[in-house]
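First comes the structure, then the notes that go with it.
Every protein chain but one is kept in place in this view of the complex.
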Amino acid sequence: MTAAPLLEVQNVAKRFGGVQALTDTNLQAEPDKITSLIGPNGAGKTTLFNIISGLLPATSGSVYFKGRRINNLSVTRRSRMGIARTFQKLEAFNSLSARDNIKVAAERRRRRDHHDHHNPNDITDELLEKASLSEVADITVGTLPTGTARLVELARALAMTPSLLLLDEPSSGLSEEETQAVAQLLKSIVSPDLGILLVEHDMSIVMSTSTEIYVLDFGLIIAQGEPEAIQNDPMVRAAYLGAN
Amino acid sequence: MTEAQQTQLQQTQHGLLELISIRAGYGTIDVLHGVSLDIQPGQVMALLGPNGAGKSTTLGVASGQIVPSAGNLMLMGKEVTGTPPAELAKAGVCLIPEGRGIFPNLTVMENLRMITFAGVSFADVTERAFAQFPRLAERRKQLAGTLSGGEQQMLAMSRALACDPAVLMLDELSMGLAPIIVEELYEQVGQLAQSGLSILIVEQFAQSVLGVADEAAIMAGGLIQRIGAPDDIAEELTEVYLGIT
Partner (left out) sequence: MRKALDTSKAPLGKATFAKIPLSRIPFGALAASALGTALLILIFWRYWGGNEVTYTSFATATFIGLAVGSLYAMYATGLVVVYKTTGIFNFAQGAIGVFNAFLFWEFYVNRGWHALLALAVVVLVIAPLEGVLLDIAVMRRLRNTLPVMQLVATVALMVLILATTGKIWQQDSIRQVNFFFGRGAGVESIFGWNLGFKLLYHRLITIGTAIALAIFLSFLLYRTRIGTAMRAVVDNRGLAALNGVRPNVISSIAWALGSSLAALGGILIAPEIQLDPINLNILIITAFAAATFGALKNLPLTVVGALLIGLLSQHISTWLKFGSDFRFAPDAVAPVLLFIVVIALPKAQLSIGRVASHLKPKERLTHPAEAIFGVAVLIFMILVLSKGWLNFGIWDPGAWGQAPLNSALVAMGLALIGLSIVPLTGWAGQINFAPLAFAGFGAFLYLKFAGIGQETTNGYWIFLVALVCAPMGALIAIPASRLQGLYLALGSLAFAQGMSLLFFPHSSIIPSASGGSHFGDIRMFGITFDTRETFLLLIFFAFGVIVVGLVFLRRSRYGRRWVALNDSPAASATVGIDVNLTKVIVYAVSAAIAGVGGVFWATANSTLDGVRSFDVINGLNIVLLVVAAGVSIPMAGIFLVFIPVFDNLATRLEELGSVNWLVWFIREISVPLGPGFLALGMVFNPRGALYEMGRGFAPILPWRKDARKEIAQENAQKADLEFGEMGLDRPFAPNEIIDLDRRLRITDFVVPEGGYRRHDSAETGTEAATAAGDTT
C-alpha cells in the first residue's frame, strides 16, 4: 500500500449563487515539494484555498489530508493537524507586534512528537531571524509596510510547524528584492516534513521554485505538469493571453 | 477660473479623459506613483499588467472613487479632481467595476432601473439592454445574484450600452468567465468601439483586448512602463505573464 498523498483534492466544486466558482477540481500536493496553482484572476484559486483550510464549505467533492477526509473538520482542527496558510488580502493581527503575531501561533503549534519541547519564545526568535524581521519585532504590525507584514504572516504560518503550507500570493505588495528573498526562503523551508501549495502571479517565483504546476481556469484544472511543460502548453497560453 | 488657468489649460493639448501624474493609494500607502494617461476621443486604450500593478486603482481615480493625493484628473479639458463619483457618472464617465458591477439582491429589472439615475429614461435602458442581451429579458424578475457569471456581466454591461457615456471604463470584464462568453462580451465592446466611444479597458485576457484596442499600456509597480501599439506590446506580455524570456 502506497502512502496517501499529503493533500488530495477530489472533484471539489463550489457554487456562489448563480456563479460556479469551482467546477470539478482535482489536485495533489506532496511533502518536500512546492506545488504551484496558477491561473487568471477569478479562476477560483483563493476559493480552493478557503475550501482546503475550512473557511468555506465545498458544494461537493472531498478534501483528504494525509489520507483522512477533512471536509467536516473545523478550521481550528485542520490547523492543529498541520495545515497552515497565508491570505491574499493580508490577515495579520494588526494590533499585535510582529513578535506577538508569531508567538500566538507558536503557542498553538502542532507538536511533531512527544519529544518536541521547544519553547514558543525560542521558536518565535528563530523565525524572526529567518524572515529577517528581528529589527521590527516589537513594532505593531498594522503600522508596518505591506511587504514586511506579509513576511510576518508567513512567519506566523511557519510557527505552526505545519506539514502543509498554503501560500496565497506571498509576493504581492513586495519589492523585487523582497520577492527574491521570499523565493529563497520558500526553497529553504520545504522538507520531508513540509510541502507547500503556492498560489502566485509572479511567474519568476513559480517557475524557479515549483516542481509541479497546476493551471486553474474557469474553475477547472486545464493543465498540470513541470514548469517547462506548462510554459509551452498552448492551453495555458490561451488561458492567459486569450483564446485564439 | 482665473485667466492664468485658462491659458495654462489651452496650452496643453488635452484628450477626453486625462490623468496627469496621479499619485494615489489606500490610507497612507501609495499604490500609484505618478501615472499619466491620455484617452483621445474615440480611442480604445488597453491597460494591462500583473496583479497589484495598480490598474484598478487607476480606474478608481478616473471614476472619482479614489481622490488622488497628488496629480490632476481632467474630463473634456476641465479639472474634475475630487469630484464625487455620482457627479462624474452623471457627467458621462461610466465604470463597470471588477467582479460584476451589479446589485445581487436586486432583480434584473431593478438593476436596470438603477441606470436611470445617470439621466436616461427607463424605456431607453430596457430597450437597448434587451435588444443586445435577450437573455436578460427572459430573466427580468430574477435576482441578479442568482444569474450565471456571464449573465451578470451582461447586466453590468447594460449600463454602458444604455447611458451612452462620454468614456467607458471596463475592469476585468473576463474575470472568471468561460472563453466563449468572453468572446461574446468582447464582440459588444468591439461594436461600441466602432460607434466611436472612448474606452479604457483593464484586462488579464490580453489577446481579446489587443484585438479591439488602438493603443495598449503596460503597468507595473504603480507606473506605466510602456505604451504603444498593441502589436508591439504583445511580445512583452508573454514575458510578464508567464515569465518566459
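Note that the chains are named A and B in the order they appear, and that numbering of residues resets to 1 at the start of each chain.
Note that a residue touches a chain if its C-beta (ideal position, glycine included) is under 8 Å from a C-beta of that chain, and two chains touch if they have at least 3 such contacts.
As the structure is a computational prediction, the values presented were derived from the model and not from experiment.
Trainee: In the full complex, which of A:A13, A:V75 or A:A137 touches the chain missing from this view?
Mentor: A:V75
Trainee: Can you say which of A:N50, A:T148, A:S172 or A:Q231 touches the chain missing from this structure?
Mentor: A:N50
Trainee: What subunit A residues would touch the chain not displayed?
Mentor: Residues touching the hidden chain, for subunit A, are 50, 53-55, 57, 74-76, 79-80, 83-85, 87, 89, 91-96, 100-101, 103-105, 107-110, 140, 142-143, 153, 156-157, 159-160.
Trainee: Just the residue numbers, please: which parts of subunit B touch the chain that's not shown?
Mentor: 1-2, 4-5, 7-8, 10-16, 27, 40-42, 63-65, 70, 72, 75-87, 89-92, 94-95, 97, 101-106, 110, 113-119, 159, 164-167, 195-198
We adopt the following convention: only the chains that are shown with their structure count from here on.
Trainee: Give, as an integer number of Å, the spacing between the C-alpha centres of subunit B and subunit A.
Mentor: That gives a centre separation of 32 Å.
Trainee: Which residues of subunit A touch subunit B in the complex?
Mentor: These residues of subunit A touch subunit B: 17-21, 40-44, 145-146, 169, 172-173, 201-204, 206-207, 218-219, 231, 236-238, 240-244.
Trainee: Of all residues in subunit B, which touch subunit A in the complex?
Mentor: 29, 50-52, 99, 104, 145-149, 151-152, 172, 174-179, 182-183, 204-211, 237-238, 241-244
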